[in-house]
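Here the complex is missing one protein chain, while the rest keep their positions.
Just so it is clear, A and B label the chains in written order, and each chain counts residues from 1 on its own.
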Amino acid sequence: MKKDTSLCYHFFKPSLGDPKMKISGQEVEHVALLARLKFSQAEKERFTTQLNSILEYMDKLKELDTSQVEPTFHAVTRKNVFREDQVLPSSPQDLTLSNAPDGDRGFFRVPKIIE
Amino acid sequence: MEYEPVIGLEVHAQLLTRSKIFCGCSTLFGAEANTHTCPVCTGLPGSLPVLNQKVVEFTVRAALATRCKIAPYSQFARKNYFYPDLPKGYQISQYELPLSTDGYVEVQVDSQKKKIGLIRIHMEEDAGKLLHDLSSERGASSYVDFNRTGVPLIEIVSAPDIRSPEEAAAYLRKLRAILMFLDICDGNMEEGSFRCDANISLRPKGQKAFGVKTELKNMNSFRNVQKALDYEVRRQTALLDQGDRVIQETRLWDAARGVTASMRGKEEAHDYRYFPDPDLVPLVIDPQWVEKIRAGLPELPDQKKGRFIRDYGIPEYDAEILTSSKALANYYEECLRTYNQPKIVSNWIMSELLRELKRDEREIEECPVPAGNLAEMLKMIEEGVISGKIAKSVFEEMYRTGNRAQEIVKEKGLVQVSDTSTIEKAIDQVLAANPGEVEAYRKGKDKVFGFFVGQVMKATQGKANPALVNELLKKKL
Partner (left out) sequence: MNLYEMTAHRLHDLLARKEITSRELTESVLKRVEEVEGRIHAYITLTPDMALEQAVAADLRIQKGEAEPLTGIPLAVKDVICTRGVRTTCGSHILENFIPPYDATVTEKLKAAGAVFIGKTNMDEFAMGSSTENSFYGPSRNPWDLDRIPGGSSGGSAAAVAADECIVSLGSDTGGSIRQPAACCGVVGMKPTYGRVSRYGLVAFASSLDQIGPFSKDVRDTALLLNAISGHEPRDSTSVDLPVPDYTRALGGDVRGMVLGVPQETFGKGIDPEVAGSVREAIEVLIKLGAKIVDVSLPHSDYALAVYYIIAPCEASSNLARYDGVKYGFRAGGGEDLLDMYQETRWQGFGAEVKRRIMLGTYALSAGYYDAYYLKASRVRTLIRKDFEEAFRRCDALILPTAPTPAFRLGEKVDDPLQMYLSDIFTIPCNLAGLPGLSLPCGFTGEGLPIGLQILGNFFQEEKILRVAWAFEQNTEHHLRKPIL
């Protein structure tokens, strides 16, 4: 179990309908919310099936004993890459906003956030 | 049933580097919106982070000052969630391999010393700023300014060792002082460079297991932290006494109404999906570099306190207060340069000066009485120019106007009267006017002496030198 010292909630896996299924439709919905995606019912069903077959395939990895193996998170062996604490020119405001879907008086405008 | 609060605090402190943690944009506060930004801190496609070495150095300083262990191997991680002030859709932070762990901060509450454990100190980037405009003609909108994204932060997580709101405030003050002493943070809670969230639960006294905790946010001053925790203790106590359960949730402190309000229902369960950031290579901290940093550390609060006790001979209580902030300690020592009477200066600062500041809710940095002026005034007392009592009102005037003691004394004619003949005249007048009391005194009623002193002081508008009054009065009676 991951140690969790931050103030976040834990996601508890809801019970699966079909024990052979790796991911249920309900979980797909939850994951979609986490990823800020949405699906039509048909898409959701298709995704659920596809994701399940992909995840089945991933079970292959269980065949390997990796308890003594360090993980590789980087393809390079470099350590300690730094830059100096130097101020460099920033982009001008208009350039920063040049691709903004809704730029307003120097800000990026977004619809209201439900607080 | 008696309950004991169990409190843990999470502090985010902005570091005083010139440039941001992963890019060269300036960290200066107050610039026009979106003018301190670049492809990296606005999360443009294809941009990449590069770590500012100063951030690591400052974090090591903080770790050393709090006796933390510095990890030989450390890594950045991505904390993934969606919010408009988070341009990449993730915050670069540290998770499984923070830079430092297992330290402590010593606090003193009611002359009880205690060690509050620190679980970890790690580096991360700040998010942007959101301004809300509910009345916009465009419909309720929010406006995002990315100037602040990428400003370096350290997150300091305490152990749940805190047992009261007072302790919590003391811990925060001490921690803030340490960071300011280290010159790595300016401790400005109003501008958001020092922020605090709290976790609090209650458990029956004597029980080992923790109760259900709530998280408190939106407390923007030490006072508010204490008030919010006080409120929460009361709220949870009431629930538990009724046999209800405390719900694990996040609550926001509402300073105007003096209550915490639940965010439940408005916040989804967060799953941050932490994983090591593939764009940032690991840190292997060289112990020699750490020693170099250690050697260059400025004097820390506890060291300074020890030195004050030793070199100035003041009591621990005084030293503790005077070293509670670097600015106050500097103020004290500056006074001593002009007027080298440690105990006297200390008394004045702790009683008169801090009282005035506290009433105005000001910090020492905003004190209208420069250290030199206070020292001058204290010299005047020593020299007998003004009496101690008069000095108090002189000081109030100095605080109010910022003027020097000389000017005020001159203007108000408050110079102490030490001229023997003047005082004798006043005494004669008083004694002549109160024959009955004189009689009473001579018969043995000692208390009347005080009455005579008071009358003499009144007759001289309080300016008579009290010691002389006493001496001469005694002679005459």
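In this section, a residue touches a chain if its C-beta (ideal position, glycine included) is under 8 Å from a C-beta of that chain, and two chains touch if they have at least 3 such contacts.
Here the structure is a predicted model, which is why all the values come from computation and not from measurement.
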Candidate in contact with the missing chain, chosen from B:Gly8, B:Pro49, B:Pro98 or B:Pro165: B:Pro49
Residues of chain B (touch criterion as defined above) contacting the omitted chain: 39, 42-51, 78, 80, 82, 84, 87-90, 142, 144, 271, 273-275, 278-281
Residue ranges of chain A at the interface with the undisplayed chain: 1-2, 10-11, 13, 23, 27-28, 31-32, 34-39, 47, 50-51, 53-55, 57-58, 60-61, 63-64, 66, 69-76, 78, 81, 83, 91, 95-96, 98-102, 108, 110-114
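Simple rule for what comes next: only the chains that are shown with their structure count from here on.
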Contact set on chain B toward chain A in their complex: 10, 17-19, 23-26, 32-39, 42, 50-56, 75, 79, 82, 84, 95-96, 119-120, 130-132, 134, 138-146, 157, 197, 199, 215, 250, 266, 268-276, 278, 280-284
Touch list for chain A against partner chain B, complex: 2-3, 5-11, 33-34, 36, 73-74, 76, 78-93, 96-97, 104-115
